[in-house]
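Missing here is one protein chain; the remaining ones are kept as they sit in the complex.
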Amino acid sequence: MMKGTANMKDRNETATTLTQLRLAKRSPEYWRVTFDHPPLNIFGPEMFPQVNEIMTAIETDEQVKVVVFDSAVEGFFLIHLDFLANLDNLVHLPPGPTGLHPWPEILVRLSRAPVVSVAMIRGRATGMGSELALACDMRFASREKAILSQFEVGSGFVPGGAPMARLSRLMGRGRALEVLLSAEDVPGDLAELYGYVNRSLPDADLDGFVDALATRIASFDKQTLAHTKRLVNVASLPPDIEIESGWNACVASMAQPATQQRIKWLLERGFCKPGDAENHLGDFVGQVGR
Amino acid sequence: MMKGTANMKDRNETATTLTQLRLAKRSPEYWRVTFDHPPLNIFGPEMFPQVNEIMTAIETDEQVKVVVFDSAVEGFFLIHLDFLANLDNLVHLPPGPTGLHPWPEILVRLSRAPVVSVAMIRGRATGMGSELALACDMRFASREKAILSQFEVGSGFVPGGAPMARLSRLMGRGRALEVLLSAEDVPGDLAELYGYVNRSLPDADLDGFVDALATRIASFDKQTLAHTKRLVNVASLPPDIEIESGWNACVASMAQPATQQRIKWLLERGFCKPGDAENHLGDFVGQVGR
Partner (left out) sequence: MMKGTANMKDRNETATTLTQLRLAKRSPEYWRVTFDHPPLNIFGPEMFPQVNEIMTAIETDEQVKVVVFDSAVEGFFLIHLDFLANLDNLVHLPPGPTGLHPWPEILVRLSRAPVVSVAMIRGRATGMGSELALACDMRFASREKAILSQFEVGSGFVPGGAPMARLSRLMGRGRALEVLLSAEDVPGDLAELYGYVNRSLPDADLDGFVDALATRIASFDKQTLAHTKRLVNVASLPPDIEIESGWNACVASMAQPATQQRIKWLLERGFCKPGDAENHLGDFVGQVGR
């Protein structure tokens, strides 16, 4: 019946100033955003405006119904802030319209957008990568290749993108406290048990599953999707004040000399560079205070 | 000790004007409500007053402690509204005492009743069938034969009986959004993983398990059950305003021409009739917008 609205006529890739991620429109209704900033998909100062541009496109496009976030980088979905980069611009960004710092604000915008967002997680999603996944409406992980975590507490600082607010509501207090306070790697099976992701699938099945789901959702009525999501938002999203408070706690913890010392120790041993430190981040942050 | 209060002396079946469901008192304290409206256990205009009558009996009886809802129809626990019936009476029912439309109000009454309610799900529970199960205090499913879903978004409208409010609190935002926005069939195993049901049991064990649980609860003190449930209600029930907002969104979405077109397409292909459409409802609603 409605074949015409969901076909592939606009399947050309967009070409923008995006250099660290790509936007591909599989159809006008179904978009893919692919993080492609090898070797680590690390979140540096250039990543922020690019994610922001995508976010604005998602909010303003009249046709898009579903957006899938994935990665083109082997081993990494999207990870944490690049502490080796010049972060002055990022840290001093003015607040956005909600009064939140632009990073938590982007996450809030994603959660509230009248578009369905899906994180397809293969490789490591930690720090901002985990926070972006948590701001998506759904998360599906590779059973063999996904590792989620909030590594921050192990590095001496409070996470900034509101995982305290989101994980508590997603998996309950006990498991949220474990994920946050252990700062430990969470592989696919455990992520499914805890509800960190909707489901973990065999790696070979993940792409097919997510693509079928997104294609299905893209065939539904945009207004109905948006109104149904809006009502789930009322029941499940944290208030902005919790997110603001989490951000402020992050900034305050970063200013502690003990934290700066921990980060320095980590950076001297390979943090933010390809290699063992990032490949085994859970183990790595477990060494700093011993 | 207290044998006298829980014995079988009143074990006679009630005989009322009920034609689409049956009430059987296994004891004064333990009731069974069995949906028996073959071939689909579809929810038509006559079902509503019958469920309402049962609900009033549950609320006003002084002895009943536990009510189990089940089905006598192979393949179907209880499904959605019968779009082939004359729905004028149903749609134009005046609001109940809480100000809610009578359907969400019945669900609210069931959730708040000082009686323990258990859904024993074998076959399909979708639409109002899923909503009724979600309003029960507990849900147990046949691992092989239960299929739960909220198919509505696939048909172009927002669900009306508050699954946005209830699923979000039961299984967390991510899984609730998946169930609602995918409108997909959820079989027993997945329903258990997601917390859609308390547990899924091998089909052969389901009746015995639920009967033993209900018999056990029926042996406990009625006031203690009621007060304990009341405190769980405070911690877990959605506010009425969320339920009202969900109902209003449902009504508004039904009025969209695009939705009417989707429902017409579905009805022309077997929706609300025995056969493939209802037997594979998840697949079926995935075809309408392609």
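Each chain gets a letter, A and B, in the order it is written, and its residues are counted from 1.
Heads up, the rule we're going with is that a residue touches a chain if its C-beta (ideal position, glycine included) is under 8 Å from a C-beta of that chain, and two chains touch if they have at least 3 such contacts.
Just so you know, these numbers come straight off a predicted model, no measurement behind them.
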Residue touching the undisplayed chain, where the options are B:19, B:56, B:86 or B:228: B:228
Full-complex contact with the absent chain, from B:56, B:236 or B:260: B:236
Residue of A:36, A:53 or A:178 touching the missing chain in the full complex: A:178
From B:171, B:190, B:263 or B:288, residue that would touch the chain that is not displayed: B:171
Interface with the undisplayed chain - residues on chain A: 153-154, 156-159, 164-165, 167-169, 171-178, 180-184, 190, 193, 238, 242, 245-246, 249, 252-253, 256, 258-259, 261-262, 265, 286, 288-290
Chain B, residues in touch with the chain not shown (by the definition above): 1-3, 5-6, 116, 136-139, 169-171, 192, 195, 197-199, 213, 216-217, 219-221, 223-225, 227-232, 234-237
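Assume only the chains that are shown with their structure count from here on.
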Distance between the centres, which are taken as Cα means, of chain B and chain A, whole angstrom: 35
